[in-house]
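Dropping the structure in here first, questions after.
Every protein chain but one is kept in place in this view of the complex.
Order as written gives the chain letters A, B and C; numbering starts at 1 within each chain.
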Amino acid sequence: FASYREIAGADELRVELPAGAVAADLVARLRERGESWARLPPSPALAVNLEYAALATPLREGDEVAFIPPVSGG
Amino acid sequence: FASYREIAGADELRVELPAGAVAADLVARLRERGESWARLPPSPALAVNLEYAALATPLREGDEVAFIPPVSGG
Amino acid sequence: MSDLCYVTRDPIDGAALLAGCVSASDGAALLFLGVVRDHNDGRPVGHLDYDAYAVMAERVLGEIVAEASSRWRVGRMAVVHRIGRLGVGEPSVAIAVASPHRAEAYEASRYVIEELKKRAPIWKREGYVDGEERWLGEETPGAR
Partner (left out) sequence: MSDLCYVTRDPIDGAALLAGCVSASDGAALLFLGVVRDHNDGRPVGHLDYDAYAVMAERVLGEIVAEASSRWRVGRMAVVHRIGRLGVGEPSVAIAVASPHRAEAYEASRYVIEELKKRAPIWKREGYVDGEERWLGEETPGAR
């Protein structure tokens, strides 16, 4: 969303992670891809399955993770 | 207005007062009339010429004095 | 920037009042409506009759709005109070405020309704469903 969309160049993507991975591992994996991904903050706010979640949240097959840039609604 | 209208039986009336009279004198004069006027409180809230005023306010020829019952707008 | 304050026998169009207040520099607009409820103090109410010392009421509303405008940075404001007989669900009073930022709109709106209830020479007479009627007097106003 917003500025992060330009980092990813896409609205959605699938990422394979080892069993037992947490949200922080997904962030690290994406940032390793380099280029525009380096602009993703190391500790972005994120949501797992439509709920705000901590970086330590364990991920399971099929979870939807969204990185949430600072919001500015209203 | 409101409950006071029933005391006066009219919306407006003219009262002659001696020179130097204040609003409190008008209240006393009206209450002396007895009957329903006795229900006018001895110290009603009042307005002189559309502004809230104290009982000690001096009155002059032509002043419009209104007795204001407790209000309940909104 | 002229603020609007009046007493009327006509139904109140809150949306039109609010729209009339908003200008291009405003980021917030707040509309308060006081509405006739179907009960008060546990008694069922069928209608309300509002009476006002109209010329003085408009003057007092103007003073209250001027106080709010000097106290908070707001744009245009409008206050309308209806008189006559109102049924349940009808707005008796509307307060519209536009402002550059929202906090001031909330503060100013709240100030106007609280002061209106204390100071505006307006009275309501409740008509209960059982046929009885009663003038309400909640606040004693006075020289300040």
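Please note the rule applied: contacts are C-beta pairs under 8 Å (C-beta built on N, C-alpha and C of every residue); 3 or more make two chains touch, one makes a residue touch a chain.
As the structure is a prediction and not an experimental result, all values here were calculated from the model.
Shown chains touched by the undisplayed chain in the intact complex: A, C. Although one chain is not displayed, subunit A still touches it through residues 1-3, 45, 47, 50-54, 57, 66, 68-74. Subunit C residues in contact with the hidden partner, per the touch definition given at the top, are 14-15, 18, 22, 24-39, 88-89, 91, 98, 100, 102, 105-106, 109-110, 113.
Here, only the chains that are shown with their structure count from here on.
Centre to centre, using the average C-alpha position, subunit B and subunit C are separated by 26 Å. Note on chain placement: the centre of subunit A and the centre of subunit C lie 50 Å apart, centres being C-alpha means.
Remark: subunit A and subunit B have CA centroids separated by 74 Å (rounded to whole angstrom).
Of all residues in subunit C, none touches 2 or more other chains.
Not a single residue in subunit B touches at least two other chains.
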